[in-house]
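Structure first, then comments.
All protein chains of the complex are present and in place, except for one that has been dropped.
And now, chain A:
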Amino acid sequence: MSHPVMPEPDAGTLARRGEIVAAMRRIVPDGTIDGAVGMKPYESDGLTAYRTVPLVVVLPETVEQVAAVLAWCHAHDVKVVPRGAGTSLSGGALPLADGVLMSMMRFNRVKRVDFENRVAVVEPGVTNLGITRAVEHEGFYYAPDPSSQIACSIGGNVAENSGGVHCLKYGLTTNNVLGVEMVLMTGEVLRIGGAHLDAPGYDLLALIVGSEGLLGVVTEVTVRILRAPETARAVLVAFDSAEAAGLTVADVIAAGIIPGGMEMMDKPAINAAEDFVRVGYPRDAEALLIVELDGPPVEVDHLLARVEAIARGRGATDCRVSTSDAERMAFWAGRKAAFPAVGRISPDYYCMDGTIPRRELPTVLARMRELSVKHGLRVANVFHAGDGNLHPLILYDANAPGELEAAEALGADILRLCVEVGGVLTGEHGVGIEKRDLMPAMFTETDLAHQIRVKCAFDEKHLLNPGKVFPELHRCAELGRMHVSGGRLPFPDIPRF
């Protein structure tokens, strides 16, 4: 099995294991796990191809414990990997053999709901759906909706800047979080933002959301809650080319309509889904579009008629508007089951995640077909069409020699293609270790150095979740060196990457 190169476990730290475990047990007496069996569930996250047994697992229950663990590790140069529910698809929560794994799942209380000010204050281990559950009796909800929402934690959402089907209209996590309490690697506790809309000073929240557990451990999150829309209706549209579907998406947006969700599937995905859930998807279609509108009934009806007209104008071969909630759910059933459905037609699949400018869709799909032939593996496509976020599913068999490596190579080629056409490496799953070594495809050394400087300001010793996101971490002192001579900067003599 291939495995991205992780920093070499530090022999000195491994040798101090007994001392480290004892320290953790002192700080968190009833939440320290160091036995092989107990640590097993923490070996990997949603990217299960990679596994590592951590040095020790600690499950703090109070902010004081989090601070004490981090301060101790900081003083003793021990690495720490924060972990939520472990659903990351990019290996963000993969443990380190010479690091403490800190699970935040005992922080599971909804602390305060303030309907008047439309905020909820929750601990990081509360699940994404748990927030909506806590506010729905008053007609409210928390908008970002990763498909993993039943399981993933809001702390993990903050770290990954997660999103879902609703992103185009309601934003990602970064647009829905107002404040956090977090603990720096030194053990210092910070509060940033709160129930008010704008925070003073530098926008530190912008840096923390999406920081993949590298800047601090989040111990409390203040989120915006929204009044749930009254109705939702969807239209299911079939096309005989991906291009026509793509043009329909562009036309809908150009017409000033921002749907609550706009998802596309290609033929392999349509057929896999139909085989699995039998909801009546047209099997001969090359592309299927689901457009959902939400809001007051009059608005939804009005806009749905427009979307239908646009789709027909682009040559839709089939266009069905939901007339009941049951029918709407049926439209979605296939899309929502697309991943497991693909799992049925292939022993394994590898889910990629890149964003492209939507106009490049036909080009990207065509090039992806060529790449698929080149690497000898099939690809099924489901994606968030509204915002150009692709999820190519690469089908492979882990037991067939070389197929995992081929899948990884194809995945990397697809992500490079996304960058090449003006897009980005990840739209919602994060960089983690999965796309770490692809970062130079999108950013120059100087770009990356500036990102690492943020890391240096938060965690100078690079003890929090090292080995993730950045291909190689330079020591801050080295990165910080500024040779000023004759006014010529930057200095190519500083070795990087």
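In this section, contacts are C-beta pairs under 8 Å (C-beta built on N, C-alpha and C of every residue); 3 or more make two chains touch, one makes a residue touch a chain; residues count from 1.
Note that contacts and distances are computed from a predicted model.
Trainee: Write down which listed name, "Aspartyl/glutamyl-tRNA(Asn/Gln) amidotransferase subunit C", "NAD(P)-dependent oxidoreductase", "Tricarboxylic transport membrane protein" or "Glycolate oxidase FAD binding subunit", is the UniProt protein name of the chain that is not shown.
Mentor: "Glycolate oxidase FAD binding subunit"
Trainee: So which of A:G139, A:P340 or A:G402 would be touching the chain we can't see?
Mentor: Hidden-chain contact among the options goes to A:G139.
Trainee: Going by the contact rule already stated, which one of A:A22, A:V53 or A:L207 would touch the omitted chain in the full complex?
Mentor: Result: among the candidates, A:L207 touches the missing chain.
Trainee: Could you tell me which of A:V63, A:V110 or A:A228 touches the chain that is not displayed?
Mentor: Result: among the candidates, A:A228 touches the missing chain.
Trainee: Among A:M24, A:M105, A:L172 or A:A238, which residue is in touch with the absent chain?
Mentor: A:L172
Trainee: Using the document's contact rule, name the residues of chain A that touch the chain not shown here.
Mentor: 114-119, 138-140, 160-161, 163, 167-168, 171-172, 174-175, 184, 188-192, 194-204, 206-207, 209-211, 227-230, 250-251, 253-258, 295-296, 298-299, 302-303, 355-359, 384, 387-389, 422-431, 435, 439, 442-444, 446-451, 453-458, 469, 480, 482, 484-490
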